[in-house]
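Structure provided below as structure tokens; questions to follow.
Here the complex is missing one protein chain, while the rest keep their positions.
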Amino acid sequence: MLNLKGPQGRWNFFMIAGILGLYGLIQLLAAAKILLSYHLQILSLACINIILVVSLNLIMGFTGQFSLGHAGFLAIGAYLSASLTVFYQLPFWLALIASGLAAAFVGVLIGLPALRLRGDYLAIATLGFGEIIRVIILNISAVGGPRGFTGIPRHTTFGLTYFLMIAAVVIIKNFIYSAHGRACISIREDETAAGSLGINTTYYKVVAFAIGAMFAGVAGALFSHYMQFISPTTGQIGFMRSVDILIMLVLGGLGNLTGSVVVAVFLTFLPEFLRGFAEYRMLIYPVLLLLMMLFRPEGLMGKTELSYSYLENIFSKFKRKGLRPDGTN
Amino acid sequence: MEWYALLIQQVINGLALGSVYSLIALGYTMVYGIIKLINFAHGEIYMLGAYFGFYAITVWKLHLAPALIISMALASLLGIVLERIAYKPLRNAPRIAALITAIGASLFLQSAAQFTFGANFKPFPQVIPFKRIALGPAYITNRQLIMFGVALILMVVLHIIVQYTRVGRAMRAVSLDKEAAMLMGINVDRIISFTFALGSSLAAAGGILVGMYYNRIDPYMGMMPGLKGFTAAVLGGIGVIPGAVIGGLIMGTAENLVVAFGSSTFRDAVAFAILILVLLLKPGGLLGKSENEKV
Partner (left out) sequence: MPILEVNDLHIYYGMIHALRGISFTVEQGEIVTLLGANGAGKSTTLRAISGLIPKTEGEIIFEGEELGKIPAHQIVGRGLSQVPEGRRIFATLSVEENLLLGAYLRKNKKEIRKDLHYVYKLFPRLLERKNQRGGNLSGGEQQMLAMGRGLISRPKLLLLDEPSMGLAPILVREIFNTIREINQQGTTVLLVEQNAALALDLADRAYVLETGEVSVEGDAKTLAQDSRIRRAYLGA
């Protein structure tokens, strides 16, 4: 149950107020024509990217399973949902749920080899899975094959992506801070030790893949119903998209949710507002990755998460500085 | 064409392409053997090797053989620099960090090539006039013969270096036990550099051969062959040098047969399907020891 009492409760209350307030503010600015539809589109893409990065973080950052096929889950969600709404006229919410479930199912399929493979082998295998999904799509002429899937209705609104993004972050955060999440983290830290402590490593790896894939699938459905067009040849769903998500994750910090959110937003906006940057980004990002791995492998945010206890810590330090017991400064 | 003629033709084409995959796979397998890292940027070295060859032929007006040698030398240097900058500082870091850097290095080289050489493809100069030689019901081209020949020569040279020279012995020692190698007086850093140089030069040769074969090169040409070369290495048993050769030939042939008798859009999926099947069924590869993951 949501706790609204005590200091933690106050924090929860402020978070909810903040989330709703931010949404209200954006809608207000949009109504006043200060934020144009172009801005709202970038904001929506930022939310979709957050979902993708946070869900990859669960697989890679928290459970330690190197995955290079995250765009494959996105592809499943994007194409399945589009097929359902275009060919079967299903309502969008149903298509969204179906996308999440289908991607989760494939996530389990991909999680199964993860039981046997570690590190770089798993990375390559997931890369392979992602590309196979792409090649299969390329060969289904009903969804446009290499020409892409056009004429997808625009069902995604900013509000929907915003709240689904919030849901994804909250669900994954709660998962991580539960006993299940600790089990996942123990697999990342030392799989053998985790296994010998009685943690069912097989189960948790598959669960991490399933949940991560599910949200990526949802993100895919949001994406295709926002862009109204999806194609297997333009980098929307291929290996480079997986790498894009990976870059955001690494810069934000493996195993840091706040970092994922901040960097996903930042890197979605940056190429849009810094004209020269878009052109050079694939030269700059790799250098950043190397510098990051060398000097700050824990990500830009380090271990710091935006949370009640973090703020309380800062606040109490501040208070301690303010007044000593003996009344001096 | 009769079906069996087509079959023979595709096997010939497949083996030609496969010999290049073998060259790439050798680099992967040697580097993996020695520092246990998938050098994701290996495909980019192959691509840059093709560009080096391109400029040697068009700007310096060199013939194929000297261009090949120059390109291999430049690629060796590049491999050494790559290892020094991107991998050496992370040698004791978690594997995930080194792997991320490797992906970064690959992206960097690809975009750098795109900026330097342009994003569009360049027609590779026709150094060798095209000739076809009848081989039963099928044909083999003189370019395919060159591919086989160059690949074969390089593999023999590599085999001699690894098996019968002092530095080759040191390479094998370092890949088995770095600390014990140090106790023998082996400069492990230098042997790792040498391994990168060797692997990179083979990739560069592969790049030129493919440039010549398809008459075109572009900054993205390294990605797929890179992944296929890796698959070939895994298929043959990573760290096992003959395995890389066999893996490459199988990959090339399988790919051409699927294209001929199936659909060309599945060309790249073949590689990944093989990769995943091998990883799941026989992770040690065809010639590798089926060794369980060490704890």
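Here the chain labels run A and B in written order, and each chain numbers its own residues starting at 1.
Note that in this section a residue touches a chain if its C-beta (ideal position, glycine included) is under 8 Å from a C-beta of that chain, and two chains touch if they have at least 3 such contacts.
Here the structure is a predicted model, which means the values were calculated and not measured.
Colleague: I'd like the shown chains that the missing chain touches, ordered by label.
Modeller: B
Colleague: Of the residues B:A112, B:I128, B:I161 or B:V188, which one touches the chain left out of the display?
Modeller: Touches the omitted chain: B:V188.
Colleague: Any idea which of B:I133, B:A180 or B:L280 touches the chain not displayed?
Modeller: B:A180
Colleague: Specify the residue from the set B:A170, B:I238, B:V258 or B:I274 that touches the hidden chain.
Modeller: The one listed residue touching the chain not shown is B:A170.
Colleague: Please output the residues of chain B touching the missing chain, sorted low to high.
Modeller: Per the touch rule, chain B residues meeting the hidden chain are 166, 169-170, 172-173, 176-177, 179-188.
One rule holds in what follows: only the chains that are shown with their structure count from here on.
Colleague: On a C-alpha centroid basis, what's the spacing between chain A and chain B, in Å?
Modeller: Chain centroid spacing, chain A to chain B, equals 34 Å.
Colleague: Once bound in the complex, which stretches of chain B touch chain A?
Modeller: That would be residues 37-38, 85-86, 89-90, 93-101, 103-108, 110-112, 114-115, 223, 227, 230, 234, 263, 265-266, 268-269, 271-273, 275-276, 279-280, 283, 293, 295 of chain B.
Colleague: In the complex formed with chain B, which residues of chain A make contact?
Modeller: Residues 60, 64, 66, 68, 113, 116-121, 123-125, 127-129, 131-132, 135-136, 138-139, 145-146, 192, 239, 243, 246, 250, 254, 282-283, 285-287, 289-290, 293-294, 297 of chain A touch chain B in their complex.
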